[in-house]
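Remarks on the structure that follows.
One protein chain omitted, others in place.
For subunit A:
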Amino acid sequence: MAKMMYREAIRNTIFQEMQRDERVVVLGEDVAGGMGTAGGPEAIGGIWSTSTGFYDAFGPNRVIDTPISESAIMGAAGGLALAGKRPVAEIMFADFIGVCMDQLWNQIAKFRYMFGGKSVCPAVIRMPVGAGYNAAAQHSQMISQFVTGMPGIKVVMPTTPEDACGLLRQAIRDDDPVVFLEHKFLYAMSGEVNDDPDFCIPFGHARLARAGQDVTIVASGMMVRYAETAADDLAQDGIGCDVIDLRTTSPLDEEAILDSVEVTGRLVVVDEAPPRCSLATDISALVAQKAFASLKAPIEMVTPPHTPVPFARELESAYLPSPAKVAAAVRKTLEYR
């Protein structure tokens, strides 16, 4: 075990996979940084410090610093993957996926199925998601709802450094395209990480972050942290919560959710995406469909409103879920008669 930050877990895992497998290549804007400048390559090492030292170690063939061209980055990741490489592409902010949606949605996601299973597309597309930095409407969004809704794509949302490591290694070794959503707020969080160089976490297996009998809270990414804080606070009042960290939203660990709700009879879903057609609604529908008889109270969803992400501090905090909002939702399910 080794203690490290979430961003270090990501950086180290890619680095190790590049050492282990020559087919692994990295591409994205400023992934080296400083190209064509007096400071020279590696003047930045990735704006999120998730590719520091890569250029020096692996050179320009395998560390491709791209111009600002998201469609070309996404498409090239698809092409590299079809041609037998294992690209790990970075979209600097998840919001910029808007620029290159076609290459993901109509191309990468569909190759395997559309070509009758005659190809694989082992591309990993990493991108930071989420609000909390007052970065406003085009640099703060959660996009899990779009990518989770796309057949053909696996979607990962790690919460802990250890999960970031194990899930990212799995993503790189996986033959299907994976969208890997890293919450900006988690980058600086530290935790113990399994340092076995083959440590992988299989997709589709949720993690039980807190155990309790009264209410089930389902969350992913940063929202798990809020759910944990809420659960710890509620525990002081004798309220026990299961906190289910989905880890991957596609494939979805339906069993973990249903098993828990069968015990608790109460469900709170926490999601950073707007409230319509999202993970929150998806999981609510799943439970309403498959665990209806277990429910003792209406399902509660803790989400932002159906608006873009606002800029001002006061507005952004009103917009975002929080531990207090999660706790209030838990109490509401318990108060239902």
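Rule of thumb we're sticking to: a residue touches a chain if its C-beta (ideal position, glycine included) is under 8 Å from a C-beta of that chain, and two chains touch if they have at least 3 such contacts; residues count from 1.
The rule is simple: contacts and distances are computed from a predicted model.
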Name per UniProt, for the chain absent here [options: "ABC transporter substrate-binding protein", "Cytochrome c oxidase subunit 2", "Xylose transport system permease protein XylH" or "Cysteine-rich domain-containing protein"]: "ABC transporter substrate-binding protein"
Listed residues A:Phe115, A:Phe311 or A:Tyr336, member touching the removed chain: A:Phe311
Given A:Asp65, A:Asp163 or A:Glu182, the one touching the chain that is not displayed: A:Asp65
Residues belonging to subunit A that touch the chain removed from view: 29-30, 33-40, 43-44, 47, 65, 67-72, 95-96, 98-99, 133-139, 275, 305-307, 310-315, 317-319
